[in-house]
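Only one protein chain is missing from this complex, and each of the others stays in its spot.
Right after this comes subunit A.
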């Protein structure tokens, strides 16, 4: 697998996004990080759409809807935060299983270099 380019995601240097040669755990970690963002964004779009409804008097549905909204904002927040934590945990697993070199962030699988210790990757 040729080159590995390492791009550090701006704002979170501890989670490098590898463009090539990603092992499955590293890849999952990146996915979780992306879901953290997309969940946060989706969650934030909900409440503004309900503003016109707060002016409605006389119906009980809007109030019920706002309660539903609040509950889902909480759930989505929990999912958002879980994605963030999970991204870190998955990256730990990637390191632990030898997918990633913590110092350089490069994928160890892509560069088989024999060392004096006999391990195939560096």
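In this text, a contact is a pair of C-beta atoms (placed from the backbone, for glycine too) under 8 Å apart; a residue touches a chain by one contact, two chains touch by 3 or more; residues count from 1.
The rule is simple: contacts and distances are computed from a predicted model.
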Among "(2Fe-2S)-binding protein", "Cytochrome c oxidase subunit IVB", "Transport permease protein" or "Alpha/beta hydrolase family protein", the UniProt name of the subunit that does not appear here: "Alpha/beta hydrolase family protein"
Interface with the undisplayed chain - residues on subunit A: 24-25, 27-28, 31-32, 34-35, 38-39, 42-43, 45-46, 49-50, 52-53, 56-61, 64-65, 67-68, 71-72, 74-76, 78-79, 82-83, 86, 89-90, 92-93, 96-97
